[in-house]
Structures are given as structure tokens and as C-alpha cells.
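Here is the structure we will look at.
Note that one protein chain is taken out, while the other chains of the complex remain in position.
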Amino acid sequence: MENHFYTLHDFLVYTKGAAYILMGVSVLGILGFWLYITGRDEEKDIQ
Amino acid sequence: MNTENPAAKNSLLTPFNVVIGIIFLLGALITFLRFTKGLAGVTNLSDNNPWGVWISFDLLCGVALAAGGYTTSAACYVFGLKRYHSAVRPAILTAFLGYALVVFALHYDVGRPWRLPYPFFVQSGTTSVLFEVGLCVFLYLVTLFVEWTPAALEWLGFKKYRNIIVRGTMALTIFGVVLSTMHQSSLGALYLIVPSKLHPLWYSSYIPIFFFISSIAAGLSMVIFEGTLSHHFLHHKMDRTYLSEHNDVVLGFSKGASLVLACYFLLKVVGVALDNKWHYLLTGYGAWFLVELLGFVALPCFLYAITVREKNLALAKWASVLTVLGIVLNRFNVSWFAFNWQLPPADRYFPSWMEIAISIYIVTIGVLLFRFISTKMPIFYEHPEYREHAPHEGEEEESAHFTEHKLHKHPQTFGH
Partner (left out) sequence: MLRRTFLGLLGAAGLGAALGKPAHAAGSQHFQGYPGSFGVLFDSTRCIGCRSCEAGCNRVNELPPPPEPFDDLSVLNTKRRTHWYTYTVVNRYDNIPGAAGPVYKKWQCNHCLEPACASSCFVRAFTKTPQGAVTWDGTVCVGCRYCMIACPFEIPTFEYGEPLTPRIMKCTLCYPLITSGKLTVPGCVGACPVEALVYGKRTDLIKIARERFHAFPGRYLNQIYGEHEMGGTNWLYISGVPFSALGMREDLGVIPAPELTSGALAAVPIVAAAWPVLLTGIYAINKRKDKIARQEEAQAVARAVAQAQAEAEAKLKKAMTKAEAEQKAAIEREIKRALEEAAKGQSQEGE
């Protein structure tokens, strides 16, 4: 794994890029997941 | 100010309008100079001092002082403190305008403003703290805009769209708090990369925490401060709900601000202790650090505490002013006064009058937009069709008069 990257900078470009993409996906994912979990709650509150 | 006689020739030339006019004229002139002579023709920026008052004030202070948006909406919607509900819309409006103007100010500061979207759409520097700041500010601006639209939609009468957006309030609020946490702290993190340039009393690996915690205090204080100003100048736009909740807001936010400031004070002291920087306190910069910490953090903390104990709302006004000034001072210290502290005095930076003029111009735009929107749209009052509170006695007739209010002249309203 270490052989891919000669510098800390290159390593961070790669890993931080992956992290941001994951964050974007997870924001939408968690929202969807939360809606799924609370989808059949008895009390339906508008707010 | 003569505002009562519309027949007078100079009814448009009130002192206020003249000042505004001068500010706008200067703004236009300096804008022209900026884009014909470059930054050199307008600013005192140099290779040693690449960031000046447009970053220190317009960006750092602008973002910190717009923190009222996320703190108020979090208090009301996430923590369920419904009695603060009437303070949410003014806070969101302040924050939205604040962030929009930060982006506007950046168009003056960066070398190629039309490339501002590049980090998101062309090539991303994901190792950069500035990337994270930019991304969060961009997303948060969109969030704030969406949070503001119900007021505009109510004014325009688009019930269906307004209701759709209101249903997303909780998600928007939470998203806003998350984004705010990240970029408030990241603005501090910008300076993590320069331990050699920032004075040790302000440099700490905890800068991100300091910036975040102080932004909470700034947000709460700005709501109190802005409420005080709005009471003075926009009183006629406020409905009974807002007015009756106002005291609760001031007291509750004062309590919160006092605790947050106490926490911030302790964290700053811990920061000094952990890096063993006590000896710096005995220097000139140390004295300045103590001025910031004691006069603008500890003092307003106590004033807020007394406000709450004695239920003295007038004191909250002063505490909020001190807190806001303290945040401004802290951002100035980190980005300007304590930055490049080792450079010889001749190489230090001081803004040109044109830089200051542009900053004033930008704030003026914000104030005017705030006044326009809050007088035309349901910010300080609830639109009768979307009322969440049962109308108070006499409010039914009042609300019918709201659209007639243009003729109502509060003695201290600005003239037209």
C-alpha cells in the first residue's frame, strides 16, 4: 500500500478525496436510512 | 431629519441617504479600480502580507457573526426550545445575508473571482483546509437560502412550495448545524499550517475548537444585538408573538452565552497551559492577549451572568456588544495583529482607505437588504395564513393592517 505514495501529500490527496466522496454519499445515505427506520412510526408528526 | 413632508424638494436627500449614496459611489469607483488596476491599485497587500482586512473582517468576522443562524435554529428545532421560534427567521436572514456578502467580498479579494467554483467543479485540493471552508460555505449558503425561502414564498403567496420546504426544516437545520460546525472550526484550522507565523499565544492545535466555541457565543450575541437594533428601528414590523417572546430570547440566550463564554475562557487557558506558554503573557503581545481574554471574554461572560441573575435585560445589550467586539478582535488578532508578528514593523500590514471603504460598502449593502426584506416579508411577524401561534388579543385586526404599515412612521424609522 505504501508503495503507491512517495509523499505524504500524495497519500493525503488520495485519502482525503475518498473521504469527501464518502461524506457526500453518507449524508444522502443516512437521510434515506433514517427515513426508512422512521417510516412506519405510529405518530406521524409534520414537524 | 425631515421625513414628514413629502412635498419638500429634498425629501430624498436625508442625511442617511446622502451617506448611503457616498458609500455606494465610492464602492462603484473602487470596484472599477480593482478590476482595472488590480489589487495593487486598491489595497496595501504585499507578498509578505497576502491577506488583509477583506479576509480578516469580511471573511472571518462575517462568518463568525453570521453564526446566529445555526445557533438559533438549533436551539428552537433540535433542542426543542419553542419559545425561541420567533427569533429564528431574523437569525436565518442575518446569516443568509452575512454568508452571501462573504462570497461577494471574496470576488474582490481573489485574483480570478470567476474561478471561485473551480475547487468544486474543476479540480479539488482536498488536502487543503480552505477547500473544506469553501465547500461548507457554499453548501451552507444554499441551505440558508432554502431556509429563508418560506418567508419569501409566504409574501408571494406560493403556499404549496412554502409548505414543502417547511416540512424539511428539521433536516435543513441539522444539515446547517453540521456544516457550521465544520466551517467555523475550519476557518481557525486555516492557521494550523503556519506555526512559524502566528504568535504562540494565538497558535494552538486547538484553534479549530476555539473558533467553533466562540462562534456559538458570537451567534447568540448577534441575535441579542440584532434584536436590540431591530427593536429600535423596525419595531412596527414586529407582531405580539415576537415581542412577547423577545424577553425570553434575550434571557435564554444570555444564559447560554454566559456558559459558552466561560467554557471558551477555560479552553483558552488550557491551551496556554498545555503548550507551556505562560511566559509569553509577560510580553507586549501577552498583555494584548489578556486584554482580549479578560476584557472581551471574561467580562461579557460576567455581564451576561448578572443579566440572567438580576433579569436585567438592558445589561444583555452591552454584554452582546462586548462579545461581538471580542470575536472581531480575536479574528483580527489571529489573521492580522498576531500574524507575521516576527516581521520588522516596516513590513507589517495596514489596510488602505479603499479596502476599508469596500468593507463598509459591503456591510451597508447587507443592512439595506436586511431592512428591505424584513419590512416586506414575514420575518418579524407571522403571516396570518401560516400562523403557528393562536393570535393574541387584538392581533386579528393588527395583522390586517400589516400591509398598510408603509404609512406608519415610527419616530425613529429611517426616512425615504
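The letters A and B name the chains in turn, as written, and every chain counts its residues from 1.
Everything that follows uses one rule, which is that a contact is a pair of C-beta atoms (placed from the backbone, for glycine too) under 8 Å apart; a residue touches a chain by one contact, two chains touch by 3 or more.
Just so it is clear, the structure is predicted and the values come from calculations on it, not from any experiment.
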Who does the absent chain touch among those shown? A, B
Which of B:Ile20, B:Val103 or B:Ile174 touches the chain that is not shown? B:Ile174
At which residues does subunit B meet the chain that is not included here? 34-41, 43, 45-48, 50-51, 74-75, 77-81, 109-113, 115-116, 118-119, 122-132, 134, 170, 174-175, 177-178, 181-182, 185-186, 189-190, 192-197, 205-206, 208-209, 212-213, 216, 252-253, 255-256, 259-260, 263, 267
Hey, which subunit A residues sit against the chain that's not shown? 2, 5-13, 15-16, 19, 22-23, 26-27, 30, 34, 43, 45
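Just so it is clear, only the chains that are shown with their structure count from here on.
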Could you work out how far the Cα centre of subunit A sits from that of subunit B, in whole Å? 29
Counting only contacts in the complex, subunit A reaches subunit B at residues 9, 12-13, 16-17, 19-20, 27, 31, 46-47
Subunit A-facing residues of subunit B, complex: 124, 126-127, 135, 166-167, 169-171, 175
